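One protein chain is absent from this view; the other protein chains keep their places.
Up next, chain A:
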Amino acid sequence: MGLPDEAKALPPPGIINRNSVWLGVIGWCSAMLQNALNRRPPMKSGVHRQALLASIGWFIGYHVTKHENYTYARLDRDMNEYIRLHPENFSDKEKKTFAEIVEPFHPIR
């Protein structure tokens, strides 16, 4: 169920990555929301809960980033392989300069 073996050849995400930060903050905010709904001081109470939920979010975010990196790398590889196999669909059109397109200018003053 994890990533295939070829995914290990990709550069791994950093400890600090976008998904980790986002899910970590969501975990932290959900702990504070639970505090607020139970009429406790949101930031000062249940620090162990805040730390746990933020850590869980950060951990899940790291693995989400790994999965995301692999998905985009696979899509890029498949796209480039298709382009390589079908060059007739990706030829450069012959380019015209503006001088060839634009009509001659006759000022009427």
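As a convention for this text, contacts are C-beta pairs under 8 Å (C-beta built on N, C-alpha and C of every residue); 3 or more make two chains touch, one makes a residue touch a chain; residues count from 1.
Basically, contacts and distances are computed from a predicted model.
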item	value
Among "NADH dehydrogenase [ubiquinone] 1 subunit C1, mitochondrial", "Translin", "Histidine-containing phosphotransfer protein" or "AP-4 complex subunit epsilon", the UniProt name of the subunit that does not appear here	"NADH dehydrogenase [ubiquinone] 1 subunit C1, mitochondrial"
Full-complex contact with the absent chain, from A:39, A:95 or A:109	A:39
For chain A, the residues touching the chain missing from this view	8-12, 14-15, 37-40, 45, 48-49, 51-52, 54-56, 58-59, 62, 66
